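With one protein chain withheld, the remaining protein chains of the complex are depicted in position.
Letters A and B mark the chains as written, and numbering starts fresh at 1 in each.
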Amino acid sequence: MRSSSQFNIIGKPVERIDAVRKVLGDPVYAADLIPNDSLHIKLVRAQLPHAKIVNIDISTASRAKGVRGVLTARDIPGVNISSCIIPDRPLLAHGKVRCVGDIIAAVIAEDIDTAADAASLVNVEYEPLPVISSPSESLRHESIKVHENGNIVRHLRIRKGDVEKGFAESDIIVENSYATQFQDPTPIEPEAGFSRPNSDGLVTFRGSMQNPHYVRGAIARILGTREDKVRVVQADTGGTFGTKSDEVAMDIGGLTAISSIMMHKPVSLVYTREESMVLHSKRHPFTIKHKTGVTKDGLLRAAEIELVADTGAYASNGPLVLLRAIFHSTGPYVIPNVKADGLCVYTNNTIAGSFRGFGNPQAHFAAECQMDAVASKLGMDPLEFRLKNILRPGASTASGQILDESVGLEECADIVRDSSRWSDKRAEYKASQGRLRKGIGLALMYHGNSIGPEGADIATATVTLTKSGVVFKIGLTEYGTGARSGLAQIIAEVIGVPLELVKDEPADTATTEDSGGTFASRTTVMGGRAVMAAARAIRDKLNKVAAELLECHPSDVTIQDGIVRRSARSRMIPLGKLVDECSRRGVGLTEFARYTATGSAFDENTGQGTPYLQYTFGAVVAEVEVDTGLGLARAIKLTTAYDVGRAINPRGLEGQIEGGAAQALGYALMEELVHKNCEVANPSLSEYLIPTSIDVPEIESHLVEYPGRLGPFGAKAMGEPPIVAPAAAIVNAIYHATGVWVRELPATPDKILLAISL
Amino acid sequence: MKFEVYVPRNERDLLTFLSRRKGVARIIAGGTSIIPDIRTRKISPICLVDVSHLSNMRYIKRQKDRVRIGALTRIQDLKSKILKKTGCKAFEQVAGNFGGTAIANMATVGGNLAVASSSSDLVPVFLSLEANVLLKSSTGEREIGLEDLMVEKSKTARKTPELIAEVNFQLPATGKKISLFRKIGKRSSIFLAFLSLATFLWVDEAGVIKQARLAFNQVRSGTPGRARNVENALGGQNLNEATIERAVGRLSLDISNPFRQQTAAEYWNLASRNLLEEQLRQCTAEMS
Partner (left out) sequence: MRKLIFTVNGKRRTCLVRDHETLLEVLRNRLGLKGAKDGCSTGDCGACAVIVDNRLVNSCLMLAIQARGSKILTIEGIGSRQRLHRLQRAFIEEGAVQCGYCTPAMILAAKSLLDHQIKPSEEAIRNEISGILCRCTGYNQIVRAIQASSQRRTRR
C-alpha cells in the first residue's frame, strides 16, 4: 500500500462538499422546504403504556374548524406496519397499545395549532393491562405478553473452548454486573418530512432520513401500492446517529403519504422535541454480567458473559444490536474459553433501536470496566495487563475468527500511553489529596466493519464525467458525517480531477439505485468501493483514449488536477479536451458500479465464524477531575488513537472522533432518558441533558493506518467507533481518582458521591 | 399557542390593564419561562401583557447603601460595573451560568423571581441579601421582604394584579462584604439547579462575622429559604475550621429533605452539607 503522501487528494484535510450551503443557512432541511399550501399533521399518542383499545372517538376532533381529516388504523390502504426487522409494530395502533410511543391517530388540519387542539379532542377509551417495565419483569412474568409470541425477541450464544476448564486454570476469578441506560440520540434537527401528491398518481416524500430506498418500500407497503408509485428524496438531514434509520422516517413518510393522497394536497409532519424523544428509537439499556478468569501473571483464560437488552415494546433493530453487542462482549482480547448468552426482550418502554455504536458502547462499557477490575485484583497496571491479552495479527477472536490483517490495536495503545504520559500521571494523580481529585483511565476497543451476516452488504453508485466536472449519484445519504465528501475525494483521486469539480446529487429513489442502508458506518467502506469502481471504469476509458492521443500505453497515462499527460515532460491535454474526444468517439463517461461484500457468517449455536469482515481498533485515555464533596466528575482531557486503515479526510475523521467522544461523554456522565412506569419522564432538552461546549474537554486524536482489504485504499469504518470506548475510559478514570466504581451509567453526582461516602 | 398580547403605553397603563384583566392577563418580559410553559401546555393563557419595552423598569442603581434593581433588568446586566463594585460575586456567578448567552440576554430579574421555584437562581441570592421586593398595582405600591413573598412551591404572596417592579437590598457601609453563589446539577453549565446555595457574610476589621445570611434553593420540598440555625452558628464568630464545622453541623435543623426518592434524598443530605462547607471555606479565601 502507498502511504498517504503519495495520493493527491486522499489523506488531505479537505473542505466538505456541502459546507457552503450550510454556513449560508440555505433552506435545505425538510422543515425548510415545506410548501406554503401544505396541511399539517399532529399525532395522538397512547396515554397508557399497555392497554386494550376499547374505542377511539374522533367525531369531535373531525368536526373542529380547520380540521381536514383524522386518520386511524382503519384508514390505512395497505399494510399497517412500520417496523425494522420483525413486522411487529403497527403504524397506527389497533387492538392494543404497547408503549406511550404508539400512535393512535393523525389529525390533519390547515395549521399546526388547529391540528394540536383537535388532537386533544380525540377520545380514546382504554382497558389497562399489566405493565412490563424492565427486562427482569419481562422474563419473570411470562404470562404478561407484550406480543403474542412471548417476550424474548432473540437469544444469541457464543461457545468457544470450555469455560469450566478455563476457570479451573485461572488463579483469580472476578465477577461483576454492569448496567447501561436509555440514551437519546438527540439529533438537533427533530424528525420532519412532507409528501406531495403528483398528477400521475405518484406521491413524493421528502424528509429527514438515512435510508430513502427502505422508506420507499415502507410507504409502498403502507399505501398498498407498487414501489415505483412512490418517490422518496432525502432532504439535508440535521443529524440522526441511527434513529432516523429506524421507524420514524417510515412513520412520517407513511402518514404524510396517505393523507396527501386523500387530501390532494401536500401534507407535512414535523416532530416537536418531545415527540421526537418519545417516538424515535434510543440506545438499548443493557444489563451485562461478567465472570472473568485470569492467571496470576495476567493471562485471560475464561469469560462467561450474560447480556440482556431492553428493546422496548417493539423489536426495531434490537436483534441486530444484540448481535453486535455479543460479538464484541469480551472486548478486544484473546480469551481461549468464552461462553456468552445474549437476550433481547420486549417491555412496555418506548422503542430502542439503532444508535451509533449499535450495542458496542454497552458491550465495551462492561468489558473495559471489567478489565480494570481484573487488573486491580491482580495489582497490575490496567494497560500492562491489557497488553498481555490484546488482539494482535494472527489472534483468534471470541467467535474464532483469525485476524490475518490490519490489526493496529497495539500501536494505538502505545500511542495513547506515550502521548498522555500514562505512567507518570497514574502515579501523580494517585498521590493527589484534598477534595478535588484527578484520575486517569483507559479503554481499548474494536468495532466490526460491514453489517454482518444478516443482510446483503451491497452498494451501488453512478458516476458521470462531463466537461463541467463529475457528478455522482448514490443511494447512501449524508446526514452530517461528511462521508459523501469522502466519496468525492475517492472519485477525484481516481479520475484525477480537482475536488471542487466533484458534485453529488441528493439520494432520490427516482434517480438512484438502491445502495443498501446508510448505517453501520458503511458509506466510506462499501459506498467508497462502489464509487471507486465506477470512477475506475471511467478512468480506464480515459486512459485508453488518452493513450492513443499521447501515443503511449494506457497504464502510462497520468491525470492530475485535470491535466492529462504521459510523463512529466510530455505534452499536456486538458481533461476537458479528453472528455470532448471521448464524446466524439462515442465513449460514454457515465459508469454504474455495484459492490458486494461477502464472507460473513457464523454458527447460530456456537457463535463461531466471521461476524464482521474487518475491524476498526482504538485506544482512549481519559483524564477526569472529581469533586469528592459533591460527586461532580468532569473530563479534563481525552487522548485517542484509532487504527482507521486509511485516512481519507483526516479533518473529517477528527470531527467523527471528537463528536463521538462528546456523545460518549454525555453517555458516561449525564445522559439518561428516564422511564417511570414506562412513561418518558424527561422528554425535553432542559431535563435530558447533553454536553455543552463547556463540558467537552480538549481531545487529542491520533490516526494509525493499517490498511484493510475491505475498504477503498484500505479505509476502515470510523462513524461509530469513536463512541465505543470513552465511557469506560471515563468511568475507569473516576475509579482511579476516587477508588469507587460506578457500574451503572451514567456516572451522575449522586452515584459517585453515595459510593464515596459508603 | 394562541393568545392575544396587550402592549401597554407606559407603566401606568400596564397597572390599569392588570387590574382590569385581573387573573387573566399574564406578563411576558423575556419570555424564557412563559413561552416554554405555553408550548408544553402547562399553561394556556388567553392574554399576555408585553412589558419588554418599559425601559424605565430596567436599571441598576446604588443609592447610598441601598442597591436597587429594576424588574426588567436582564440577567446579563447583572455582570454590570455597579454590581461588581458592591463586591457581591454572587451576581456574576448567577449570570455566568444562567442558560447561555441568549437566555441571559432575554431573561429578567423580575421574571426569575416571579417563577419562585427551586430553579430560580436569583431567589437564594436575594434571600441571602435580605432583599425587599417592590410590588406595584393600580391602587398603589408596597414593599415586602422577599422571604415573605416566597410562600411555597411556585407560589408567591403577590396578589394577582400586582407587578414585581423592583428588588432592592442594603449593603453595610463598613467592613468586608462577601456574597457567593453556586448551583449543582449534572452538567457543568446550563441546567436547572438541583441544589444551590447563596451566602452573604459581613465581616468586621477584626475578622468577626457581624452578620451571616445563607439561603438554599430548597429548604423543604420546592421552597427556597434561609438556613437560620447555620447563620446563628456563624454570627459573632471568626470564620475558622471550628466555626465552619459547627455551622455545618446545624444544617439539619434548617432543612427538611426535599426529596422522597432515596438516592436523591441521600445525595441531597451529603451534597448540601459539603456545598455549605465548601462555600464557607471559599468565604475564608475571599476574606484574606
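Please note the rule applied: a residue touches a chain if its C-beta (ideal position, glycine included) is under 8 Å from a C-beta of that chain, and two chains touch if they have at least 3 such contacts.
The shown structure was predicted, so the numbers you read here are calculated from the model rather than taken from an experiment.
Visitor: From the list B:105, B:138, B:211 or B:257, which touches the chain that is not on show?
Guide: Once the missing chain is taken into account, the touching residue is B:105.
Visitor: Tell me which residue among A:114, A:133, A:170 or A:186 touches the hidden chain in the full complex.
Guide: A:186
Visitor: Using the touch definition from the top, which of A:239, A:455 or A:609 touches the missing chain?
Guide: A:239
Visitor: Which positions on subunit B touch the chain that was left off?
Guide: 1-5, 7, 28, 30-32, 35-36, 39-40, 48, 50, 52-53, 76, 96, 99-103, 105-106, 189-190
Visitor: On subunit A, what residues meet the omitted chain?
Guide: Residues touching the hidden chain, for subunit A, are 13, 15-16, 18-29, 31-32, 185-190, 236-239, 241, 270, 272-273, 479-482, 651-652, 654-655, 658-663, 684-686, 690-694, 696, 698-699.
Rule of thumb we're sticking to: only the chains that are shown with their structure count from here on.
Visitor: Going by the contact rule set out above, which residues of subunit B touch subunit A in the complex?
Guide: 1-2, 36, 40, 100, 184-192, 263-264, 266-267, 270-271, 274-275, 277-278
Visitor: Sort out for me which residues of subunit A touch subunit B in the complex.
Guide: Residue list for subunit A touching subunit B: 113, 274, 435, 629-632, 634, 669-670, 684, 686-687, 689, 691-692, 694-695, 746, 748-751, 753-754, 757.
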